[in-house]
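To start, the structure itself, in structure tokens.
For this depiction, one protein chain was excluded, whereas all remaining protein chains were kept in their positions.
Up next, chain A:
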Amino acid sequence: MTKPQLKIGLEIHTQLQTISKLFSNSLNPTSNLSIIPNSTTSFFDNSLPGTQPKLNNQCILNAIKLAISLNCKISSISSFDRKHYFYGDQPLGYQITQHFNPIAKNGFIKLLKKYNPKLSNDLIINIQQLQLEQDTGRSIYHSINSNISNIDFNRSNIPLIEMVTLPNFSNIEEIRIFLQYYIKLIQDLNICTGDLETGALRVDVNINVIGHKRVEIKNLPTISSILNAIKFEEKRQINELNSGYSLLSNSIETRGWNGKSTYHLRNKESNIDYRYVPDMELPKIKLDLNNLIPKINSILPVSINDKIDNLMNNYKISLRDSKILINNEKLLKFYLNSWSLINDIKIKEKLINWLVHELLGSLTKSEIEFNENLISPKSFTNLIIEIENGNITKNNGKLILLHLINNKIDQSKPILELAKEFGMIANNSINDINNNDSLDNIINNILIKNDKIVKEIKENGKIKKINFLIGQCMRQTNGNVQPKIFEDRIKVLLNI
């Protein structure tokens, strides 16, 4: 039996990284959960009687930046409404949101297969609307059976943009790609930290397999929890369908995620009536779009796809490596600086490999994050130039790279001088070998010790095993001889 089709839509709350809150000028502590509870709240944030909201225009600027980037139609007039419900973290009794006239509508994100090889086709995700609204206070529950909860109003009145997509997703890969794109976008626009873990970004999932009613999943604090919850829920719904599920018997359900499975939170049948009314204390937002849109457009950063195109076309970098660079601002800057220090086009093309694979690779092993103070672009490129010119072997080059990172003072020394100190100047020809053993002696010893391998190479045609012999020779010569020399000589001696 083929799997029934999966339909997924996302509802994303993005906390704006503004100096102050949405309707007051108290500090916006977005993403900072270590701040003292109830310390960054104004009278309005605590809903004290007599206080009134006043819109912070930085939120409008951020909303327009996002709306332009998401190809939305921005409204010249939008307004705020009150959404009423009672909850301890919302003492006003209502949330100020944009129900009737949101700031932007009808946008889309195009995810192209060209930049995302894991997509089966180009994918368009339609954005229904963007609305500005207040965050609520944060409720802290100590245990499910406790009758007490604690409330911190630092989060109260932090600006949020609620974005709703149409159910355009049909698998988790599409969700993963979309979320990675969206997080990168809001970070590039500098409008949100993009942290899921701190709740600066909150993603709710609307999901159903065809034939099942829509289910909403909440409380998903990481990308992997989002993806795992979707996988679980898909299976659960299919099982329900297979065991005689009736569309009529179930109302739309909200479920949570406990790390292993989704679980029932509540049904949405309990006639929720938010009694939306226009907020009578806030003037409408009026925008001179002809003036605003081109000017804000001109201060937006280069789009993610344009950045990738630039790296792929002008620097001949693979898609994968381009993505690594654009996801790390410091690394990208380091790369571009290093690029400008190299003249030889062939060595320029090797740069990305040295940076992303050798340098990042060894940093990852040492659990160090890349930063621009580890090594200067000059020292880094000088080393690569010497390696690529054959004056230092690749293996020794890697060792010198680690040495330079750990001993910054040596970064000012000429690389060849340093290599000489360590006895790491490469021998590029047989004549260069400057020790008691001749090259052939070394190789012959290795061949005798590894007669089984030699036999496999000569008799069974396992030519690739020659690499093992080269490795042994390299070890014998402390890595100072270029492997190509050994390879050529071994082939001569073995007559292959």
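To be clear about the criterion, a residue touches a chain if its C-beta (ideal position, glycine included) is under 8 Å from a C-beta of that chain, and two chains touch if they have at least 3 such contacts; residues count from 1.
Definition applied: contacts and distances are computed from a predicted model.
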| item | value |
| --- | --- |
| "Glutamyl-tRNA(Gln) amidotransferase subunit F", "Centromere protein M", "Cysteine protease" or "SKP1-like protein" - which is the UniProt name of the missing chain | "Glutamyl-tRNA(Gln) amidotransferase subunit F" |
| Hidden-chain contact residue, picked from the options A:13, A:105, A:236 or A:266 | A:266 |
| Per the touch definition above, residue among A:15, A:30, A:56 or A:262 touching the missing chain | A:56 |
| Where the unshown chain meets chain A, residue by residue | 19-20, 24-27, 36-44, 46, 48, 51, 56-58, 60-61, 76, 84, 86-88, 93, 137, 139-141, 144, 147-153, 266, 271, 273, 275, 277-278, 280-288, 291-292, 295-296 |
